[in-house]
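Then we have chain A:
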Amino acid sequence: MGILKVRNLNKNFGGLKALNEINLDVEEGTVHAIIGPNGAGKSTLLNTFVGRLVPDTGEVNFDDQPLLNRQPYEINQMGVCRVFQTPEIFGELSLLDNVMIPTFAKRDGSFVLNGWGRMDRETDVNDQAEHVLEDVGLADQRNELANSLSRGDKRRLELAMCLVQAPRLLLLDEPTAGMSRADTNNTIDLLKRIGERGITKIVIEHDMHVVFSLAEKISVMAQGAVIVEGAPDEIKGDPKVQEAYLGGAHL
Partner candidate 1 sequence: MDVIILQVLNGLDKGSAYALIALGLTLIFGTLGVVNFAHGALFMLGAFCAVTLNRFLTLSHQVVDPSRTDFLGNPLKVEVRYIEEWLGPEIGGAIIDWSVPLSILLAIPVMALIGLAMERGLIKHFYKRPHADQILVTFGLAIVLQQIVKYFYGANPIATPAPEAFTGSFDFGVLLGFEPFSIIYPYWRLVYFCFAIVIIAAVFAFLRFTTFGMVVRAGMADRETVGLLGINIGRRFTVMFAIAAIVAGLAGVMYTPIVAPNYNMGMNFLVLSFVVVVVGGMGSLPGAVAAGFLLGILESFASMSAVIDLVPGINQVIIYLVAIIVLLVRPRGLMGRKGVMED
Partner candidate 2 sequence: MLGLSRKDTTLLLIVLALVVLAPFLLNPFPEDSELARFNAGYPDLMQRFVIFGIFAMGFNILFGLTGYLSFGHAAFLGVGSYAGVWMMKLLTVNVVPAIIASVAVAGVFSLLIGYICLRRSGIYFSILTLAFAQMSFALAYSVLTPITAGETGLQLSLNDPRILGSSAVDGTIPATNFFGIAMRDGFEWAVGGWKFTFNFGYYLCAVIMLIAFYISIRIFRSPFGAMLRAVKSNQQRMNYTGINPKPYTLAAFVISGMYAGLAGGLMVAVDPLAGADRMFWTASGEVVLMTILGGAGTLVGPLLGAGVIKYFENIFSRLNEADLNQMFSGLPDGLQSAMVTVAQMFVGDGWLLTLGVMFMAVVIFLPGGIVEGGQRVAGWFRRKSGTEKSGKAAPAASAAE
């Protein structure tokens, strides 16, 4: 079953074709990687999924519901969550609060004026948040401010903020960029573990080590278009991919 269907998506920035007739099918429960050189339109594509960018033409359907022309918060409520390239977290809040807020969002829907409760007495939300923080290995720092974390840890925190919502589709924009090899491997392990929960994932990644350890299907983008699509083994040997990467040094 395709959970995400993209049909004939186009987006022009001035004269630049950022997205050119994109078609994409993501199967439920799989890890789908999107790779391609810088400027290929990968992040632009993700932006259209979460309501940050409206494409010129085309359709994006999630679970047979159209995603376009919806507010970002509505899209999230449908079960799509995104981890950004530069971590978007609540820097001035504690880690625990950072994770509790998405939990409330998931539990309460759009708007609940709970001005009389107490953060530390919302036990169910608290437990869920603590649990997820343990999953990503940040439980010990739960009372520290999110801004004090290292970049890698911020990324992990953002992942936790998504995981606690138990999304159906998780969008990861270069989850390991700028991480050490050890951190990268930790993140791969983490993503594999949450893979067991049946969350569909779309991963944008430059690091081929990550891509080939995780992905079940790979789409290669270049200059705004999907040029090749297939299983990791098929992609590895494809000459078009090597050409797109200028000699394929990465492979």
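Note that a residue touches a chain if its C-beta (ideal position, glycine included) is under 8 Å from a C-beta of that chain, and two chains touch if they have at least 3 such contacts; residues count from 1.
The candidates were selected such that all candidates are chains of the complex that A comes from, given by their letters.
Values in this document were obtained by computation on a predicted structure and should not be read as measured data.
Note on chain A: across the options 1 or 2, its touching candidate in this complex is 2.
The residues of chain A lying in touch with candidate 2 in their complex are 50, 71-73, 76-77, 81-82, 84, 88-93, 97, 100-102, 104-106, 110-120, 122, 125, 161, 165.
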